[in-house]
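With one protein chain removed, the remaining protein chains of the complex are shown where they sit.
The chains carry the letters A, B and C, assigned in the order they are written, with residues numbered from 1 in each.
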Amino acid sequence: MAVNTHNHMSGNGSGSDAATFTKQDFASGEETRWCPGCGDYAVLAAVQEFLPELGLPPERVVFLTGIGCAGRFAYYMNTYGIHGIHGRAPALATGLAISRPDLSVWALGGDGDMLSIGGNHLIHALRRNMPIKILVLNNQVYGLTKGQASPTSAFGKVTKSTPFGSEDQPFNPLALALGAGASFVARTVDRDRRHLTQVLRAAAEHPGAAFIEIYQNCPIFNDEAYAVLTDKDTKDAFQIRLEHGQPIRFGADGERGVVQRPDGSVAIVEVADVGEQDLLVHDAHCADPSRAFALAHLSQNVSAPTPVGVFRSVVRPVHGESSQAELQAAHETVGPAELDALLHAGATWTVN
Amino acid sequence: MAVNTHNHMSGNGSGSDAATFTKQDFASGEETRWCPGCGDYAVLAAVQEFLPELGLPPERVVFLTGIGCAGRFAYYMNTYGIHGIHGRAPALATGLAISRPDLSVWALGGDGDMLSIGGNHLIHALRRNMPIKILVLNNQVYGLTKGQASPTSAFGKVTKSTPFGSEDQPFNPLALALGAGASFVARTVDRDRRHLTQVLRAAAEHPGAAFIEIYQNCPIFNDEAYAVLTDKDTKDAFQIRLEHGQPIRFGADGERGVVQRPDGSVAIVEVADVGEQDLLVHDAHCADPSRAFALAHLSQNVSAPTPVGVFRSVVRPVHGESSQAELQAAHETVGPAELDALLHAGATWTVN
Amino acid sequence: MSRTVDKDRVVIRIAGDSGDGMQLAGGRFAEATAVFGNDLVTAPDYPAEVRAPTGTVRGVSAFQIHFASRDILTPGDTPNVLVAMNPAALKSNVDTLESGSTIVVNDDAFTKRNLVKAGYDSNPLEDGSLTEFQVHRLPMTSMTVRATEGIEGVSSRDAARAKNLFALGVLSWMYGRPLPVTEEWIEQKFAKHGPILTANLAAFHAGYNFGETTELLDVQYRVKPAALPAGTYRNVDGTTATALGLIAASVTSGLPMLFASYPITPASELLHELARQRRFGVRVIQAEDEIAAANMALGAAFGGQLGVTATSGPGMDLKAETIGLAVALELPMVIIDVQRAGPSTGMPTKPESSDLMMALYGRHGESPLPVVAAATPAHCFDAALEAVRLAVDYRTPVILLSDAFLANSSEPWLIPNIDELPRIDPRFAQGPNLDDDFLPYLRDERLARPWAIPGTIGLGHRIGGLEKEDGTGNISYEPENHARMTSLRAEKVEGIAQDIAPLEVDHEDGAELLVLGWGSSYGPIKAGVRRVRDRGGKVACAHLFHLNPLPANTGEVLRSYRRVLVAETNMGQLSRLVRAEFLIGAESFTKLEGEPMLAAEIEHEILERL
Partner (left out) sequence: MSRTVDKDRVVIRIAGDSGDGMQLAGGRFAEATAVFGNDLVTAPDYPAEVRAPTGTVRGVSAFQIHFASRDILTPGDTPNVLVAMNPAALKSNVDTLESGSTIVVNDDAFTKRNLVKAGYDSNPLEDGSLTEFQVHRLPMTSMTVRATEGIEGVSSRDAARAKNLFALGVLSWMYGRPLPVTEEWIEQKFAKHGPILTANLAAFHAGYNFGETTELLDVQYRVKPAALPAGTYRNVDGTTATALGLIAASVTSGLPMLFASYPITPASELLHELARQRRFGVRVIQAEDEIAAANMALGAAFGGQLGVTATSGPGMDLKAETIGLAVALELPMVIIDVQRAGPSTGMPTKPESSDLMMALYGRHGESPLPVVAAATPAHCFDAALEAVRLAVDYRTPVILLSDAFLANSSEPWLIPNIDELPRIDPRFAQGPNLDDDFLPYLRDERLARPWAIPGTIGLGHRIGGLEKEDGTGNISYEPENHARMTSLRAEKVEGIAQDIAPLEVDHEDGAELLVLGWGSSYGPIKAGVRRVRDRGGKVACAHLFHLNPLPANTGEVLRSYRRVLVAETNMGQLSRLVRAEFLIGAESFTKLEGEPMLAAEIEHEILERL
């Protein structure tokens, strides 16, 4: 197809070129235009620092973003990228990923972009299990348009568009993703670089669509929405780290934990009350998504201790995978003779 | 607002006019144009027969539909109705229901209409808990456009648009609705008139958005997709009736049942193996949606015994409810004087 | 014995219930006619419903074919021969027949019940209402059943179903169509269903033999092969021709195709057609909606593929914002609009060409793009290739306008020589274009920007819908830059006028009136003009294949006629365009009936003005 492109067949999101890359290789050098203190900076830094791990050169990585503050992300990556229109990044990414499986394709947008106007593309990309990584920078507000309610804004939230308080229950983005059949669902926080990186790594390793909700602080329109998860004083009490194969417990001394309740939900308990053996052991690879769904409902809008980490990561058919080799081979071998035969297919006749 | 309209304040979907109505009052008499044997006929008949129960006159009921075979529904109801554009019925219904709480507002469409192009409006209407009843006539195919895959078509399904088999996992519509935060979620079958009516009744009584998936047979493009649920021979073995407060069991002699599994999912067992006491007792009113979600995953595309009935029915704030009285009163009392004051608000000056 | 009568041209309409297999019978007749060497144009006519009630007028499915010993241009205004498989088919078509036409009916179907279903009070075959026609009453069902009796594994219901092949046999005899074409097709088609194969062949032969042996049909017609230009032909409808054009563009350019689409009548057939073409590396994805489909095609285009999406009016509305993005990104992409009768949902199965203004202006802001329109079913091949060529050469989305008539209608197509297809060269950027830098918006002599695809080392770049700085493509809010970029985008598209064929006029000495058309009005206009000329009238005509930009000589051509008549199936969209562009007082003939134009209508309009 083109000179200078790498091998098309190496599969999305993984590669092993000999060359090694650094954070700088992934920074476009374009001046960042977010507000001072915006959580987007931290996400950008974490992504740029993580990407060299893929072993892919920057030109094999593509960021497709929607409109919003978060959408500006594309400009700051020294990769290929499109700052598309509002809400459509997952669809752009679908078109690119399906036709170029040699690339690592990332779709990124804000909570409004991905969950309001773009909600349909999101759920369909997850259902199809497209080989794309989807990052939703959730600040629970519309940043770029200066402070309207978003589909993740809390019930009763006063914003410019809801001066009397929002009348809507917010989405639980993880629950929505799980409901759509997502094969990989995770949550992390802008200010926790190590955790964010872990989650990015897990997503990149996942074959198929990965949905990552990143709690992102907007100091201008919704400051400190997630402070409890990152403030030294409250962090231990509010962050529930999900780790595959580990009992789910948290608190400064792991004194609290999560158990199954008889009604199908999960609940927080004092470990001392129930005993260690009754704690749930996190199984991200469970074929059935119900437990992950229950965990996603432990807290809404960080009003209670909130799980972060990989909720679900299961392998299932990736859209396009099964036809890929056939199509690639067909395109490479097909030539004038086959075309000529196609044009002449069916009954023909000749006039002299 | 208008002569001849009934009291605006009686709340969506309920009423108690003295007059009683019959099925005929709800049939428009327009010639139905579905294919012979189409499941849509049964749904239409059931709806027309049920509606008199609301106690509302036909002019207080509105059907808003999308495009598709199912979308034709609007024409056959002797109510007010709009056959809107493809996928947008929930949005039309939102606009109408929020401004006319005296009406009983129904949105109806096919699986393509509601879950493909209209997926976003659907999940947002459910999130907002709009006072509308949403019927999805799921035949797992595009009927009107003559047989393409829909978002509920099975993986590998050969259709006109997927001659080599669909590469997509289908949506689990109930899981999607639950993931979106739906307060009422149910499933029923076109050919089971009594069950269908029960579900309609429960939906009508529910304050807020009700999501009802109706398995609907398309004899032309996807015949007998749900036959196991309705055929005499298989019905007992495949229909799992969910009834609030009852243990979940099925089979000709109730010999099978559903239990909770340790991984958060639910599973089918022989009652004899586990004992009656271990069966799940269905709780449609459980605040946490996790159990309902687990039940929704018992079967996909009717490949296994399939629960029908009301999976979830919980009360939570209905969008618009809290502001309704205030807005109504404001509109009724506001007049030229208030308008004049508004126009003169802020600093004014006079030129003589 | 039957007489043989020579005919120049014949219009046959075969109509029956939608379950009667009329499209199949019509299609096979067309194929045999094509192979026989007549020129032909076909027009299927389906009911709007998936399955309308059997026997009703609403449920009638018809297929019309016009074939001739010379080149022809339309499916014919009115049939000379109507084959009616049931009363409803007769009822829904008889009004269009001219006195003296032939009617062949399936006598068996004229039962009381069917007459009632069709809305007849009395049997038209017997009440004298058809005296002005030549009526042939053939008991097709019973003869078919009889012909297939004894074939093992064939129920009498299966047998009755084969009556369309009986009818086909009768027609084949009447017009001396070659049998092997149809026989081979039946053998292939039913290869896996032995008994059905045998039954169908038997029915077909029974029909043919019926003509040969009975006295009921007394005339056999001879329509000699047409003297078409030399070459190899096949019969294609617009859908197939479009698909072939796209595939040809993909193969010759080396660009793998991603076809992303959401089903909609009458564009879905193209989706079905291309979905089968994995052998050509065509990837098809059915998107969740039209917005997604457009974005998928655009994403693929960014990746260096041939991104194509197809839809009809309502879907075009939805794609508008994404098309605007493609204009801003300046990436190649083809958007196919198979127009149908609007507005809103309109009449989805009916043809109309009323999306021209939308193609030109249906996006916010100044977002010009090339618009190409197909003129005939076979021309869809060239139009698709041309759309891809412009898209790739100019790095721009291109709208290709087709319509419901073109999509379903068929005609003989002179299969082109592969080597003579237009060359489409992606010219991917391979390296820096300004010293050591790569400027994604540095333009070439066509004002096209470089197409640098992911994977190409050193050319990484980010682009978006925000206004871009000339050259670098960086975000810019600078006033003069916006003015410059707006002009550059416009000039790039205008410049295409130099790169397309000039408007060709079919002139006749003394003609003062020019009939101008676009899209599927090509056939009726040409045919109408011919009729006028046959009557000695002087008239010229010209057809636009490019609607934006218009060919460079368009103004000159139009101004050289005293009167210009623009004929189109909308309220005068092209006529507004040429009025605005050239300030000429173009007159307008419009038709908005969800039906193609008729040659007779054009003839009439011209005569009125001579």
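What we mean here is this: a contact is a pair of C-beta atoms (placed from the backbone, for glycine too) under 8 Å apart; a residue touches a chain by one contact, two chains touch by 3 or more.
Just so you know, these numbers come straight off a predicted model, no measurement behind them.
*Asks:* Name every displayed chain that the left-out chain is in contact with.
*Replies:* Output: missing chain touches A, B, C.
*Asks:* Return the single residue from B:G81, B:G179, B:G208 or B:G309 that touches the missing chain.
*Replies:* Of these options, the touching residue for the absent chain is B:G81.
*Asks:* Taking the entire complex into account, which one of B:A287, B:A304 or B:A330 touches the absent chain?
*Replies:* Selected residue, touching the omitted chain: B:A330.
*Asks:* Based on the whole complex, identify which of C:D6, C:E215, C:D436 or C:E480 touches the chain you can't see.
*Replies:* Here the residue in touch with the unshown chain is C:E480.
*Asks:* Which residue from B:L92, B:C286 or B:V310 sits in contact with the chain not drawn here?
*Replies:* B:L92
*Asks:* Contact with the hidden chain only, please: which subunit C residues?
*Replies:* Listed in rising order, the touching residues are 48, 291, 312-314, 316-318, 320-321, 324-325, 327-329, 337, 339, 341-350, 352, 354-355, 357-358, 360-367, 464-467, 477, 479-480, 482-483, 486-487, 489-490, 570-571, 576-577, 579-581, 583-585, 591-595.
*Asks:* In the whole complex, what residues of subunit A lie against the chain that is missing from view?
*Replies:* Counting over the whole complex, subunit A touches the hidden chain at residues 33-36, 67, 69, 83, 85-87, 116-117, 119, 142-146, 148-149, 151, 160-164, 220.
*Asks:* Hey, which subunit B residues sit against the chain that's not shown?
*Replies:* Listed in rising order, the touching residues are 1-6, 28, 30, 57-64, 67, 74-75, 77-85, 88, 91-100, 102-103, 120-121, 124, 320, 323, 326-328, 330-332, 334-336, 338-340, 342-352.
Everything below uses one rule, namely that only the chains that are shown with their structure count from here on.
*Asks:* So how far apart, in whole Å, are subunit A and subunit B when each is placed at the average of its C-alpha atoms?
*Replies:* 30
*Asks:* So, what's the distance in Å between the C-alpha centres of subunit C and subunit A?
*Replies:* 43
*Asks:* If a residue has to touch 2 or more other chains to count, which residues of subunit A qualify?
*Replies:* Residues 120, 124, 320, 323.
*Asks:* Which residues does subunit C have that touch at least 2 chains other than itself?
*Replies:* 278, 288-289
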